[in-house]
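Here is the structure we will look at, set down as structure tokens.
Omission of a single protein chain aside, the complex is shown with its protein chains in their original locations.
Moving on, here comes subunit A:
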Amino acid sequence: MSDTAATLTQDRQKLEMAALSAPAVVFTVAMIAFPVVYTIWLGFQTFSSTGKQSFAGLANYSKLISDVEFWHGLWITIALFVLSLALQLVFGVWLALVLFHAKRLPGIVRSLFISPFMMPPVVAGMMWLVILDPSLGAANYILQSFGLPPSDWLASPTWVIPTVALIDSWQWTPYVALIVLGGLQSLPPSVYEAAQIDGASPFKTFHRITLPLLLPTIVTAAILRSVDLLRFFDIIYITTQGGPGNASNTLNIYGFRVGFEFFNIGYASALMLTLTAIVFGAVLAFNRLRGAVAW
């Protein structure tokens, strides 16, 4: 076959491939791009209380800078993110180590350990709402049985964020543990054999070998949880709706209320795009970190 004929055949094959994959590409682009572009467009619109729409330019974004509720929501979002992520990574690694070393643990016990994250967040929220009810819930009953003072849990402006972080960590720590467990199982046994020969203590083995080798896996788990934690919504919506006062009013909850309760879709879109940018920023930062700790 001549070069020209071969090139023509290759071109035809490329065209065929493009034609065959076009519907899937168009569908995917439409499903992803359209909502994003539409939201960007909405962010430049203003809606009156009666739903009347007009072009607002950057007004929604300049409003955002002077909006006390936005900055408060951002602070709450970051506080919840840091606290929950720290709890989930620490306890997730611990749970993974327990599951990894407890070879004789029956399958059903392992399944029970990891079952919370399979529960729908709405169910988890409702369940914890009942348990933490200061008057009727089991949590205060248990505290008082041990002679400890009762807590207002979700009704206390001081304790609401730690309580929500605990609920989320109860649900998602097993998920982190599963990812870390996968990482543990893939670590090279030869390194541990060498450490054993050198007489390294279990703590030193963990500190000097396991943890550094696991870091890329832990960062991956952190990326996956970060995306969810920065968009935290369901459990707060079920348990506190952003209260008491504004004590748990994350950016996502605030944006939802602005859009769907006060019908200001334009400003809500600007809020949500800002949150999206923050999520992207966090993912990029973690990705760089993952690159730095790769081995």
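Please note the rule applied: a residue touches a chain if its C-beta (ideal position, glycine included) is under 8 Å from a C-beta of that chain, and two chains touch if they have at least 3 such contacts; residues count from 1.
Convention: contacts and distances are computed from a predicted model.
One chain of the assembly is not displayed; among "Putative tricarboxylic transport membrane protein", "Tol-Pal system protein TolB", "Sugar ABC transporter substrate-binding protein" or "Indolepyruvate ferredoxin oxidoreductase alpha subunit", its UniProt protein name is "Sugar ABC transporter substrate-binding protein".
Although one chain is not drawn, the whole complex shows that of A:57, A:120, A:212 or A:245 it is A:245 that touches it. Shown as candidates are A:35, A:120 or A:157; the residue that touches the absent chain is A:157.
For subunit A, the residues in touch with the chain missing from this view are 48-52, 133-136, 140, 150, 152-157, 239-246, 257, 259-263, 265.
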